[in-house]
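If you scroll down you'll find the structure; I have some questions about it.
With one protein chain held back, the other chains of the complex are shown just where they sit.
== chain A ==
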Amino acid sequence: MESAEDWLVESLRLYQDFHAFDLSGATRVLEWMGDKGILVAGYESLKKNEILHLILPLRLSVKENQGLFPERDFKVRHGGFSDRSVFALKHVPDTRLLVTSGLPGCYLQVWQVAEDTDVIKAVSTIDVHETEGSLWSRVAIFSSAAPGVLHGVRLSSLKVVDLESQKTTYTSGVGDSELLSSLQVLDADTFAFCCTSGRLGLVDTRQKGLQGAQEGACSLVISLAPAVKVAHRKAPGFDGTVQVYDVTSWDGMWGRVDPLFTHRGHIFLDDNGVDTAPLVTTHTWHPDKPRTLLSAASDASLHVWDWVDLRASC
């Protein structure tokens, strides 16, 4: 594959480090469990999907003497089977619990990651009252001594449920049936929501109703790098690339902004040889390494890459 070879040669210049893996099934989720493990899950509709807890290769976890660690592979530390497609997966911090959302059936599944074996077991469910069968609930976690699960299909059905007691601690109390596209917890009392219409809003769970809504603001998924003020915009389903932007350089004018870096690995390393290039399904930042990202695509590939900031060399 000529283009793959070319891209690899190019990659010597573009990336500090680069790893490419083939999962047994494509994932739409990449969730950290601690700083050394990630969780992935399948989303196929007619077969059993796997939920895997993967431990990062040692090389990516150590801070010094990287060169002395030849191990470049992921280890499957835990695994479980899900009969449903998994579209969202959240780890409840400081616990061994996971919450997933998917189809068919509009409910959330709670899982336990075993300590003495390699099993991820389904332990309980959280009801989501939604009659339309093709919709799945978005999920976010309020982490605290008593963790709460924020979920909802529509603005009207937004709820926070206490994980242990299963009691509802918050409801949106609005009648608006707009569909949600994502939820993000900001602190112990606040979360942000984004609707499929593009409406963006903030909610303080101590107050009634929804605050600060803005139209047409969130059509793309944004994630913020933990260590550095760099924003990453990914266009889900748009193409097979991942783009990195630096928000600190934006002066408030919403004009055309060029990405700092574009990761094209999923397109060029696609071994399937089919005409349709794979689409990037999800991405996440490494918690400790400022320029390391993990990205997954619809062809079951999983990349871990550390891009070179070409500005820095000038």
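Here, a contact is a pair of C-beta atoms (placed from the backbone, for glycine too) under 8 Å apart; a residue touches a chain by one contact, two chains touch by 3 or more; residues count from 1.
What we mean here is this: contacts and distances are computed from a predicted model.
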Protein name, per the UniProt record, of whichever chain is missing from view ("Integrator complex subunit 11", "PIGP acetylglucosaminyltransferase", "Nucleoporin seh1-like" or "Auxin-responsive protein"): "Integrator complex subunit 11"
Sole residue of A:His78, A:His91 or A:Arg199 that reaches the chain not shown, by the stated touch rule: A:His78
Residues belonging to chain A that touch the chain removed from view: 4-5, 8-9, 11-12, 17-24, 48, 50, 54, 57-58, 65, 67-81, 116-120, 269
